[in-house]
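Partial complex: the chains shown occupy the same locations as in the complete assembly.
Chain IDs A and B follow the sequence of writing; residue 1 opens each chain.
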Amino acid sequence: PIAFQLKYEGIFKYAQFFQKWVKPILAECIATFMLVFWACMLQPGPDHPEGLASPLVFALAAGINLTIIITMFWDICIIQFNPSMTVAFCVAGVVPWRLLVPNIGAQLVGSALAAWFAALIRGIPVGAISITESSDLNAIFWAEFFFTFMMAFVALAAHSLTPLVIGLTVTQGVFGGWYIGAGCMNPARVFGPAIMHSDWNYHWLWWLSEIAGAVFAVFVEMMIFAPITVHQGSTN
Amino acid sequence: PIAFQLKYEGIFKYAQFFQKWVKPILAECIATFMLVFWACMLQPGPDHPEGLASPLVFALAAGINLTIIITMFWDICIIQFNPSMTVAFCVAGVVPWRLLVPNIGAQLVGSALAAWFAALIRGIPVGAISITESSDLNAIFWAEFFFTFMMAFVALAAHSLTPLVIGLTVTQGVFGGWYIGAGCMNPARVFGPAIMHSDWNYHWLWWLSEIAGAVFAVFVEMMIFAPITVHQGSTN
């Protein structure tokens, strides 16, 4: 279970519009911008055959990305920067349903801006994760389903290491998906680069598998594990 | 010493069967599934001579695997996903003896399912750690004994970094066992892939050395170090 919730305090209670709508939505936009910007910046271009193009660097950098952004917004709001997590958290009751569409919209805007900005700096469009005709769609679907399931499951656990460990699930996802072309775990991660590359081939697959995996994690947590927990995680 | 124990609270007390049998056993099955699934997914196939096949990636991914799963189940139950840890924790009195057989059974089922599912996605059986006729059985036995001893020793210590550090012992075990073919530290890790590869060569060696190492850690802790501890770890 999530140990923190958005609260309103004392004299600031009147500023409900700002608190309820502006801050969380702006936070989603900025957080997704950062995620996609860093992901695009470290992808090699056509004239860089070597360099950073190792699975280890991609996996570590992807995990570090999440760890940074979650810590950054830790005491501001429950940050998602991921449409599949937004859906899952709405189902879990952690994020109010009224934020579903605005948050996802803000994430997609942030993703698009980051991909555009990174392409400006790098001089070429970068950051796409392509699904081609030769990809094994079943393998990608189920890998994404399970990887996102595990990431969402960790996000629902309470421990002081949580921001780091959520990042590690993404590192592990990049490792695990390497040989089959999976390891995205976030539809907003591929949305912006898809615009810049104009490559929408099987783009729906990321959305479907990842939202399904994240929502499945919420069901498993709520049906089986959440009731009668130990209540010790939050104090450790 | 372990700082957390399964507790029953208020209105849910009646659900003792669910709490005592369903939750811990299901958690073991799911946790071991995750462990073995990720381990299988990042192993290269015959048509991938390069890529992830570096000791660094295997060692880091193995450690990350444990860190994720321990954090995931932190406030749910004392997760083991490892028959040698289940035996050691039963000896230590941390896990009740009644769970010994069901937990190990659940771990083996989870391991088999994960190996089968990973083979489906990847198209080939993956994830085996082979002991061949040319392996040095003595070296593997004692390396596994010491590596599992150290992992179990850390698992009995109390610190907020514990989930991460238990993972690091496995990373270190993969490093330390690299040149002699050891570094498993978990019989359930090799059980599922052994089914898929139908390779049971010296499979008993993993069980014997790792259970012995983990139980030895409990004896050293209980006989020498546990009495009169500083009692500060849990607050830091």
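What we mean here is this: a contact is a pair of C-beta atoms (placed from the backbone, for glycine too) under 8 Å apart; a residue touches a chain by one contact, two chains touch by 3 or more.
Computed from a predicted model, the values in this text were never measured in an experiment.
Here 2 copies are displayed; the structure file describes the full homo-oligomeric complex as 4 copies.
One rule holds for everything that comes next: only the chains that are shown with their structure count from here on.
When chain A is laid over chain B using CA atoms, the rotation angle comes to 90 degrees (nearest 5). Mean C-alpha positions place chain A and chain B at a centre distance of 28 Å.
Note for the complex: chain A touches chain B at residues 1, 55-56, 59, 136, 138-139, 142-143, 146, 150, 153-154, 157-162, 164-165, 168-169, 171-172, 175-180, 220, 224-225, 227-234, 236. Within the complex, the chain B residues that touch chain A are 3-9, 12, 15, 19, 22-23, 26-27, 30, 34, 37-38, 41-42, 44-45, 48, 51-52, 54, 56-57, 60-61, 64-65, 67-68, 71-77, 117, 121-123, 160-161, 163-164, 234.
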